[in-house]
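Here the complex is missing a single protein chain, while all its other protein chains stay put.
And now, chain A:
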Amino acid sequence: MGDSEFVYGSSLSLDSMKVIAESIGIGALGDDAAKELADDVTFRLKVIVQDSMKFMHHSKRQKLSITDIDNALKIKNIECQYGFIQPDSLPFRFASGGGRELHFIEEKEVDLSEILSAPPPKIPLDVSVRAHWLSVDGVQPTVPENPPPLSKEAQKLESVDPISKLSKPTNKDAAGKPMCGKAARLKASESVHVKQLATHELSVEQQLYYKEITEACVGSDEGRRAEALQSLSCDPGLHEMLPRMCTFISEGVKVNVVQNNLALLIYLMRMVKALLDNQSLYLEKYLHELIPSVSTCIVSRQLCLRPEMDNHWALRDFAARLMAQICKTFNTSTNNLQTRVTRLFAKALQCPSQTNNESGVGPSMVTTMKESEKTPLASLYGAVQGLAELGPEVVKVFILPRVRWLGERVEGALSGLGGADRLAAGNLKHQLLKVLAPVVRQLRQPPDLSDDYKRDYGYLGPSLHQAVAKIRSSPSAGGSGGAVAVVTCTPPLVPSAPSPQQSHITHTPKTVETVASRNVVISASPAPQSPAPSTPPPQKFVIVSQQKPPQVINTQPASGAGHIMVHSSQPTLVRSQNSVVVTSGPASGAAPPQKVVVVGVQPSHHQASISAPGQVSQAPVSVVAKPVFARGSGGPQAPPELDDLSHLA
């Protein structure tokens, strides 16, 4: 009967009255009596609830509580209802049967002796007072006690739909800069409403904070670094500084990749990790800076001075994990992030044998093969790792078809003389086995024959066979770390990702036309952007240049130290594949002492290792601190040496 009166209140139904009557032992309640009762009870209940609302309001609450009802009963001279407690939510259970529907609260029988024998509950904490600044001269400081100035949702909305910001220009609620003083007067005087420029002014405190944080992050004091990273990953209100932070990271990576400064690269990646972990930040607008940096740390041919000694593998693993995290968090149907990242790694694994079969016509065929074969093992390792983190499906589609060729590379390097190469090949092999084994186990049916594997997978066949057999026998039936971790983030499989062959076909003619000479000029002001700890001379020149024959095509994205060619924001507009010119300096525009890094390489296309470390002329940079970083968990950090051992094992 309450249906039609929805607007002006509902009332108890006759059935409810009958059920209640039954529960107190009145068997047959007539309809008339029930109606009379229902009306009366409804009226009285509503009056009581109305009165209890007053108590709720005066207790400065917005949620009615049982004490309010008790108080309302009290002023009506009715005894309170004892024995009710108020849990956060009342779980109404529903039951139906015999044509009747019931909602009830389940009441469990309580064993008194159990309660009596149980240890007394903890005394609740005493009320205490704590003071903080909600506003200082009209500006809300971004301290943890205050709500974040721009909520993550707002940041997300802004990056997805920038128009939303324009539609409400005077948002006084958001605690940014107050519209007072100069800004207000400016606003009043200018009648033409132009699009508001993003204010990138940082307060003095913010500048200090930026300086402290960046110094701590790349400095030598591990304790301070931990604090700084903690601050980056937890503090709200960093979003105003985010552009600077991202530029710092991207510039730092560019400089330190050239200088092969492993430690600093690791520190920078940890900064990325911290920013990603910060709950109050939404990084989508800055991915165009972060993704190239991270991918550089995954697939760069050289990340350290002594590839045979230093554990740059750990950095690649870590960065690959970061990349997977970025893909997982920010992939949308519009930015196709994961597709593009996958394509990037897949390109690094470009298999020359396939290109030979498909498109190998004309004079460029031989050179193509040779150039591709020169993809360093370290880059291959990075690409494999990067793909592996994206999930087993990606592994199946992009790594497995190339395993034969990869095996040839590994075989060649293992049998070769170069110590570093052998180490790299060993690592690559280990990594391939680790990544592929779980996938292969899923693909193939149990009777594993070593010969089949050999036939299908080439050099790596036998080892893969062993690895698969080992997994099958182990009870946990799971792959090792990486593969398991990525199962959950099975990617929405890249429909538009071109198969390697197609990509090559389309790719080849394009790159033929691109610039022949590769040169990299990176200039950065020394402080604080240049994190290289030991650069005493005010000016330093390192020149990198690579001369190539004009027909050189299909350069690997990660083949050169300074070549960072991921432009996540513009898929079609790949900026001049062969050269990257980066300049950075303080925003003021003044000309500080600049550092120009130029690396030069001999023009020879038939030289086996075109940019081997020995041929890069550059000032040596000493690594100040041992690169230490946490892998994923952010917990206590294991030295990279240990990681190294695990890789080689």
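A few notes on this one:
In this section, a contact is a pair of C-beta atoms (placed from the backbone, for glycine too) under 8 Å apart; a residue touches a chain by one contact, two chains touch by 3 or more; residues count from 1.
Everything below uses one rule, namely that contacts and distances are computed from a predicted model.
A single chain of the complex does not appear, and UniProt lists its protein name as "Transcription initiation factor TFIID subunit 5", one of "Lipoyltransferase and lipoate-protein ligase", "Transcription initiation factor TFIID subunit 5", "Mitotic spindle assembly checkpoint protein MAD1" or "GPI mannosyltransferase 1". Among the residues A:S23, A:Q62, A:S415 or A:Q445, only A:Q62 touches the chain that is left out of the figure. Across A:L134, A:L208, A:M309 or A:L443, the residue that sits in touch with the chain not pictured is A:L134. Residue-level contact of chain A with the missing chain is found at 4-5, 7-9, 39, 42-43, 46-47, 50, 54-55, 57-63, 65, 67, 71, 75, 124-138, 140, 145-147, 172-173, 175, 178, 180-181, 184.
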